[in-house]
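To start, I am sharing the structure in question, which I have written as structure tokens.
One protein chain omitted, others in place.
Naming follows writing order (A and B), and every chain is counted from residue 1.
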Amino acid sequence: MTNHTKSNEFHKQQNKEEMKKQLITFATMIIFTIIAFIIVGSGLMSKMLAIPLLLILALIQVAFQFYYFMHMKDKGHDMVAIMIYGGVWAAILTVAALSLVIWW
Amino acid sequence: MAHDHSLNPETMPHHPEKATLEGKNKFLGLWFFLGGETVLFASLFGTYLALKNSTAGGPTSEELFGLELVFLMTMLLLTSSLTSVYAMYHMKNNDFKKMQLWLGITGLLGVAFLACEIYEFYHYIHEYGFTFRSSAFGSAFYTLVGFHGGHVLFGLSWLAAIMIRNAKRGLNLYNAPKFNTFSLYWHFIDVVWVFIFTVVYLMGKVA
Partner (left out) sequence: MSTATAQKTSFAAVIWDYLTTVDHKKIGKLYLYGGGFFFLLGGLEAMIIRIQLIKPENNFISAGLYNEMITMHGTTMIFFAAMPLLIGLMNAVMPLQIGARDVAFPFLNALGFWLFLFGGIMLNVSWLTGAPDAGWTSYTPLSTLSPGHGVDYYVLGLQISGAGTLMGGINFLVTIVNMRAPGMTYMRMPLFTWTTFVVSVLILFAFPALTVGLFLLMFDRMFDSAFFDVALGGNSIIWQHLFWIFGHPEVYILILPAFGIFSEIFATFSRKRLFGYTAMVFATILIAFLGFMVWAHHMFTVGMGPVANSIFAIATMAIAVPTGIKIFNWLLTLWGGNITINSAMLWSLGFIPSFTIGGMTGVMVATSVADYQYHDSYFVVAHFHYVIVGGVVFGILAALHYWWPIMFRRILNEKLGKLAFWTFFIGFHLTFFIQHFLGLMGMPRRYWVFLEDQGLELGNLISTIGAFFMAFGVIVFLYNAIYVWFKGEPAPQDPWDGRTLEWAVASPVPHYNFKQLPLVRGLDALWIEKMEGNGKLTPAEPVGDIHMPNGSILPFLMSVGFFIAGFGFIYQTQTNFAYIFLFGGMALALLCMLIRSLKDDHGYHIHKEELEKEAE
């Protein structure tokens, strides 16, 4: 009984620390979003530079979302990762095809 | 094997959402579904990218989009992602009331997002005459963003159903997986939105 309570305390503590990481993740995502909007809103950057940068910012945000918010970094997510990366691979092929070999 | 899986601090497993086989199955099934959804949205994004310049003389993306509203919508949805993380945090600590509270906030943010989207569509249609039927660009835009909006609407209905259903009976091993799968689904909606605001709005404004 006491053992159980102790382990509960331990897990509560762990959850709390986890939550701190989540908050940091969230803050980073907000900052990235603001940067992205500033890049476009200010119109200071050329198109060739802005687009890759926007995509990179989006990708990092999404990685945060998957690995932290959705816990893909935790144990027991191997199959999950395989299927998500499989989907991402199929997605890349699809987007590439539809944006590259449609008009000529 | 009693059917009452109600939890108290003594019987609480560390991951109530994955403590039963049903819970594990739901968890994995939803993730795999999201893998498929990735391709679904990729097909929609691909179609949008292919047709984004096909304005047929109508307004272009640069003329249409306003960054202020999109920024507001992004903040609403991003925050709702965090609030659902909070909800899951309280679920793991077996604090049902706080979980419901945070889920409620998540839902309200979702509703606000959807309201903005409806206003946005209304604005485009009435101010610019930019409709689903006016050009291939219009069709692709409303389809992509509308599919996302449809996902938000479905998520909100789902959330309402499980919140109301379980309001009086607290957390148990039968409903914990349901809350958890909802939150995963909700995060995914946010992931899709990150690409929408980047690819559709920001890149559309740059181009």
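The rule is simple: a residue touches a chain if its C-beta (ideal position, glycine included) is under 8 Å from a C-beta of that chain, and two chains touch if they have at least 3 such contacts.
Just so it is clear, the model here is predicted, and its values are computed rather than measured.
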item	value
Touching partners, among the displayed chains, of the absent chain	A, B
Option from B:19, B:44 or B:184 whose C-beta touches the chain left out	B:44
Interface with the unshown chain - residue positions in subunit B	1, 3, 21, 24-25, 28-29, 32-33, 35-37, 39-40, 43-44, 46-47, 50-51, 53-56, 132-140, 143, 158, 161-162, 165, 174
Hidden partner chain, residues of subunit A it touches	79, 83, 86-87, 89-90, 93-94, 97-98, 101-104
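By our rule, only the chains that are shown with their structure count from here on.
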item	value
Inter-centroid spacing, subunit B versus subunit A (mean Cα positions, whole Å)	15
Touching residues (chain side subunit A, partner subunit B) in the complex	1, 4-5, 8, 11-12, 15, 18-19, 22-23, 26, 29-30, 33, 36-37, 39-41, 47, 50-51, 54-55, 57-58, 61-62, 65-66, 69-70, 76, 79-80, 83-84, 86-88, 90-92, 94-95, 97-99, 102-103
For the subunit B and subunit A complex, residues of the former touching the latter	9-10, 12, 14, 18, 28, 31-32, 34-39, 41-43, 45-47, 49-50, 67, 71, 74-75, 78, 81-82, 85-86, 89, 92-93, 184, 187-188, 190-191, 194-195, 197-199, 202-203, 205-207
